[in-house]
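Apart from one protein chain that is not included, each protein chain of the complex appears where it belongs.
Coming up: chain A.
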């Protein structure tokens, strides 16, 4: 006899019959009737009319019947709240039943009846059950607190259930502990500020003990909870890791992944020099590989996580390439993920194998997979230079297959290869051009147009090729239109004589017939450029492009760190923070990796402060589409484009003529909108306040009023190069603040107004701390002196040479660029005097290869004079010694970004040259510090 027969009756009057059966005296009949009711309910029939009759069956000692009635109650209580009260008595009674299974069932079901009126009655039974003698009842009650909290959070707090729940963490039964942890973790998520879980070394120890004893699910709850804890130092982190590693051999993949999460997070705190760190790295690889033999759905989750892990710590899986090779019968979602990881792991050592595999994949059936495989070949070429040639020839083979989507994909990646290795593989262009007609996807068309435009001088019929695209200009996607516009302008600049007509055509298509603002603006910019200064146009449009970075699709580092904290969860599967897909307040707390604590070391060596870390340790990330906008807004005025020479040569005039007078009339004279450079000063104001106050804070304690050495002003921008504006200047440091003293002279015939200044990113983050204030318009032949305060809180980029500063100055006439070198001593801060002990310790600590020695010639100073001179420029003498008639001065100085430089200056009375030894953790500054010494000592 089976249960499916309950689904069969559909006749009318059924409800009446059921009612009669429910009220029958015979137990068996009652049970049959309730089963029928449940079946009807599952089917979607409304059997709520039977509520009182079903509730009447509740009082029974038959557990099966009771469960069925409870199931009914859970479904209908919400729609019949008044009648649900009828059940309360039975619940309360059941919570006192001698059978623990029934007590637990009652408290479990009560929590599922989400009716406000019932929750009041739930409190007392729940309180008892939380302290029940039977662990089964307690573990059920623990979950019930979470249920109740979901219905009425205030009630749970008022009744003190949270404290009882916390006590359960110390319960003797591991499953009770696990459920209490799960419930508390969830409740804590909706109260981010409360210190509900209050993890401390004692409670962590309890959890770790329970970890060994509870069910697989309990282990997951506990591990996920542990991951939220931040150990106080590296020792604690290591001891937790040691106790968590055995979990890596658990058969349940979720236990393994949660353990991996804890380890990945705590590893952040361990020093890389530690033996244990290496051991841990080695221990992580095998379990991750084993996850790949799980069922496909879990493989997918594992692969998405491995993708994160490989980005965070590539060393873990670098030797495991083979396990990511795609199997013939893997589901497509597994195949695609494996491919991603293969590319991430590709290196010179394994590239041959990887390429052989990718070539196989490119002949598979699934279109998405094949495309991704082709794209992967291109990425290998860009990542591993040695393989580029083989990749290109593989791609050419694939193009020969003439399979449409393969060809298109190949062209897109070849474009990237051209950008990475310019002037190397252009011989293949001919083959590419053969396939021009078959391209129907925007990305491929745009890539092809880019190639034609970029290499127009090598393609004889480039103009014909581009013209063929122009016919259907308005039907193309924006991507193609933009590329076509740029491509044709490039072509024109390369072959001006034959393509004048073409360029006019595309400019007018872009500016007049298009509704797309991006396209129109770009059209106008080109037009303006070409009409005013074709030489400049050439410099801009045909400027050398920066090489593309090797790694693409990398997750942005802060997001990556956050996602590492979410290993195993949905966030790690989606590669999105929980706030992106979870509604409301739950789970939107930002998690971050713990900082590395080398507690004892950092006190001795301030050099390890954040600024000391060389920039560029993280691979550059090509931002996703969404981030691009932000980046554009932050763009500095002047990317380091060398200033266009303003020579009114015949070439220029000729070029303008080529465009003909038609252009001017098209533009419509004065209507032309100037490029939006006017927006620049607005962004300058922000950092002033904080920057300045910081600087004042620095100086307040020091009290040295003397300023450091100031070099005479030098001409930075000759009037010739800046349409009459001459700028000369120097840098000063006084009372802890740096400023740039400028002298602006107007050597032109017209009045200059609207001055603004901006710096490109530089090695020490120098940035104007206030706008450039020129109060009155600068009349012809007038000179004005301005002191521009600088801050060191700007964005940092290492420059070559280190002290290079690129500046853009704007006035009503134009924008001008120049670069200058600033003396390093303006960056020496006032509190740069190191304590003797510390000096000794640090000197020993810095490896000898970081030491640099210089000779300062023709400097007839004695030790005292040198000391005082250097002191006024914030180079402090820590100690002085006399060895064999030579004076040894031990000196220290600190740069604005926290880098310490230690120096030993050997002065020999009577000898005009002295010897300078410098030690610094960032040895690249030494050369410049030496130059600063020389300047200071000689002036």
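Convention: a residue touches a chain if its C-beta (ideal position, glycine included) is under 8 Å from a C-beta of that chain, and two chains touch if they have at least 3 such contacts; residues count from 1.
By definition in this document, contacts and distances are computed from a predicted model.
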{"item": "Record-based protein name (UniProt) of the chain missing from this complex, from \"Radical S-adenosyl methionine domain-containing protein\", \"AP complex subunit sigma\", \"AP-2 complex subunit mu\" or \"Cardiotrophin-like cytokine factor 1\"", "value": "\"AP-2 complex subunit mu\""}
{"item": "Among A:131, A:232, A:402 or A:590, residue touching the chain not depicted", "value": "A:402"}
{"item": "Candidate in contact with the missing chain, chosen from A:287, A:729 or A:823", "value": "A:287"}
{"item": "From A:121, A:421 or A:574, residue that would touch the chain that is not displayed", "value": "A:574"}
{"item": "Residue among A:93, A:114, A:520 or A:880 touching the omitted chain", "value": "A:114"}
{"item": "Interface with the undisplayed chain - residues on chain A", "value": "2-4, 7, 10, 35, 38-39, 41-46, 61-64, 67-68, 70-71, 75, 78-79, 98-101, 104, 108, 111-112, 114, 134-137, 139-140, 143-144, 146-147, 150, 173-176, 179, 182, 186, 212-217, 220-221, 224, 243, 245-247, 249-254, 256-258, 286-287, 289-290, 293, 295-298, 300-302, 322, 325, 327-329, 331-333, 353, 363, 401-403, 566, 568-574, 578, 581-583, 586-587"}
